[in-house]
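A single protein chain has been omitted; all remaining protein chains appear in their positions.
Chain nomenclature is as follows: A and B, assigned in order of appearance, with residue numbering initiated at 1 for each chain independently.
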Amino acid sequence: MKKLVALMMAIAMLLSVASAVAEEAITLKIAHIGPTTGAAALYGLATLHGAEVAVEEVNAAGGKYKIELINEDDEHNVEKVINAYNAALDAGAQMILGSTTSKPCEAAGAQGYVDRVFFLTPSASSTAVIEDKDNVFQICFTDPNQGKASAQYIAEHKLGTKVAVIYNNADVYSTGIRDTFVEEGKALGLEIVSETTFTDETTDFTVQVADAQNAGAEIVFLPIYYTPASLILKTAADKAFKPIFFGVDGMDGILSVEGFDTSLAEGVMLLTPFVATSTDEKVVNFVTKYQAAYNEIPIQFAADAYDGIYILIAAAEKAGITSDMSAEEACDLLIAAIQEITVDGITGSMTWDASGAVTKTPMAATIVNGEYVFE
Amino acid sequence: MKMTKAKRNKLIYNIVTFALVIGAFLILQSMIANKTITRSLKGQLVPICCWIVMAVSLNLVIGISGELSLGHAGFMSVGAYTGAVVSGLLINVYDIQDATLRLVVAIVAGGLLSGIVGALIGIPVLRLRGDYLAIVTLAFGEIIRNLVNVLYIGTGDGRLYASFLNKKLPEGVTMLVDGAKGAVKIKPISTFTAGFILVLITLVVVLNLVNSRAGRAIKACRDNRIAAESMGVNVTKYKMMAFVTAAVLAGMAGALYGLNSSTVVPTQFTFNQSINVLVFVVLGGLGNVLGSVISATLLTILPEMLRAFADYRMLVYAVVLILVMIFTNNPTILSFMKRLIAPFKRKDVTGGDAQ
Partner (left out) sequence: MIFLDNLMNGLSLGSIYAIIALGYTMVYGIAKMLNFAHGDIIMVGAYIAFCGLQYWGLPPIVAILAAMVVCTILGITIEGLAYRPLRQAASLAVLITAIGMSYLLQNIALMIWGANPKSFPRTFINSSILHIGGLNIASATIYTILANVVIMIALTLFTAKTKMGKAMRCVSEDRGAAELMGINVNRTISVTFAIGSALAAIAGVLLCSSYPILQPTTGSMPGIKAFTAAVFGGIGSIPGAMLGGVLLGVIEIFGKAYISTELGDAIVFAVLIVVLLVKPSGLLGKPVREKV
């Protein structure tokens, strides 16, 4: 009899433990969508890896939520992203962390608006991503904000008045920042003395740099990613052209390009919410783990996606999302919840409004001796 | 006897082609009706129709007319942009809410404009031969992409605004085409049924053309230009006919493709995209229309089915591509395969001999 009681008690205890575990750990199925192959793989892999670091942390901590990360490749292609999105939903995704790049995110977000699926994009920054859709939210600044902030910074700090702009006219991000920069810059009395463009395939920047040089530019504004920026810095050095180069968040990463001669970037200024060399405890934690896992220094995209996982968890908690909710059921709850939370991430303290745009503060950094220095 | 047999074979081929396409459509429609279709497959239906039309039309140029064109995606982009602009114009300015009407008008307009561009390009280009023609079509494809990149079109106050290179359109204009941002804020109106009808139209047009007098003339020019010329065939006229027809069909496919998504960007229609369509055509068999239909379908679905492989997908695709080309074209392997199949095909072989 005693044995029987003991056995039953043991079973009861086991059951209660089991049920407690089942009650506690809510599994969120999050789909990361981004270009993990193709020409934009650099950005998609960064967001994927950043998200993976966060997921590992969350799952290892054994808190209230467990994350199941689904990854779908969109090849930075407007057609493929719809396939990726559909495949993610077929796999049971409840919310989307993506897409990494602007145009695919715009297309998938529009589809998600019709289907009612919640999108949080780490790095798609064009306004078209969030326009006319209540289901898409951003972690990074919108392009116009960056353009405006850059123009204001240059004017306020009186860095110079003659400005040259070199931008990628086949890229939404680049043209988006350039448009408001030029508009705001003119309003603030900056003189745009040279404006030249390039495309994704361009390797030769001699014409663009020479144009800026001959126009006597004091500042060269580069609303572009760090890969072409590194070529522009090299070309300028070859031509003995030494203006102030002013970049945006896409410029972050230039110092960690393997083999890059950091002396070329001496004096470059940029507005960015994240730098990998920061001594902030959370940033150091992230960078260390990322480096251990992928053997490279994370770029801003990775940091945005890392924050993204925590934002989704915070929103899911607020919204009371459970394991068995479908993407459609979760969507409106998440939309309401994300507007009520504040998340302190490694890319700053963030809040959202109904437009989907994020509010956080950029920091201006200058590269001195191969490292970022903040004001 | 010989003629009738050839004719009968052609008839059977055409019937099989149409039966397969219509059968596939009916099966898919019933799958949609009872909801057994996966989201992923359903999302690909319209693009598959577009790629079928692209492949069949390129096959008309490459397989049947015998000219290597590497700029087919250029025509697709003309169609996609025209479709987006026309549809936007109809809804913003003329307030036409009927989606079907807008779609039809947009597709027709896309086909027309692409046909005009095709004719303009064709007149000078078709004088060239072989690889030179290839490089010039490649160049045109890139030029079209480059020009579209600096094109701005919008609607406002009941009229259409357009500008080139300079993006300043008047205040309050709703942008339809916004330079590098591509065609924006498209209302997706393409349907699988529309895609299916477009595929049928394409098949009817191409198969009829191939089996007509004009088609025989086109093939004669391909097989021996000088012989055809000396028989009184107007080579330029027939080559133009094939080229422009293909451009029109590609434009229509482009319009359907563009209106299937909320946005279209110039980078979707690069040289690589032309190459993709070329791969459909070559794998399906030059001049083989049914082959193009099947290979366009399979090669669109295949990468999606290989999603599990993730990063190795393109690697697998590349290896498969190389192996298929070697296996279908190496004389040693071909004769080996023939010997393998020979015992089962004895009757056909003797029949072939008698012919």
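Heads up, the rule we're going with is that contacts are C-beta pairs under 8 Å (C-beta built on N, C-alpha and C of every residue); 3 or more make two chains touch, one makes a residue touch a chain.
Quick caveat: nothing in here was measured; it's all calculated off a predicted structure.
Q: If the hidden chain were put back, which of B:Ile15, B:Leu315 or B:Ala342 would touch it?
A: Touches the omitted chain: B:Leu315.
Q: Using the definition of touch stated at the top, determine which of A:Thr199, A:Thr277, A:Gln291 or A:Ser323 touches the missing chain.
A: Once the missing chain is taken into account, the touching residue is A:Thr199.
Q: Among the options A:Gln208, A:Ser278, A:Gln300 or A:Thr347, which residue touches the chain absent from this view?
A: A:Gln208
Q: Of A:Glu156, A:Glu258, A:Glu281 or A:Asp324, which one is in contact with the hidden chain?
A: Answering carefully, the residue with contact to the hidden chain is A:Glu258.
Q: Check the options A:Ser99, A:Thr121 or A:Ser230 and report the residue that touches the missing chain.
A: Hidden-chain contact among the options goes to A:Ser230.
Q: Against the chain that's been left off, what residues of chain B make contact? List them.
A: 62, 68, 124-125, 127-129, 131-132, 135-136, 138-140, 142-143, 146-147, 149-150, 165, 225-227, 271, 275, 278-279, 282-283, 286, 311, 314-315, 317-319, 321-322, 325-326, 328-333
Q: Could I get the residues of chain A that touch the absent chain, sorted low to high?
A: Interface residues of chain A facing the absent chain: 37, 39, 41-42, 45, 169, 196-199, 201, 203-204, 206-208, 210-211, 214, 227-228, 230-231, 234, 238-240, 257-261, 296.
Methods note: only the chains that are shown with their structure count from here on.
Q: Which residues, counting only chain A, touch chain B once they are in their complex?
A: 36-38, 71-73, 77-79, 82-83, 85-87, 89-90, 103, 106-107, 110-111, 126, 128, 131-132, 168-172, 174-176, 179, 199-200
Q: If we count contacts the way the header does, which residues on chain B are in touch with chain A in the complex?
A: Those in contact with chain A are residues 38-40, 42-44, 47, 149-150, 167, 179-182, 184-185, 188, 257, 261-268, 304, 307, 310-311, 313-314.
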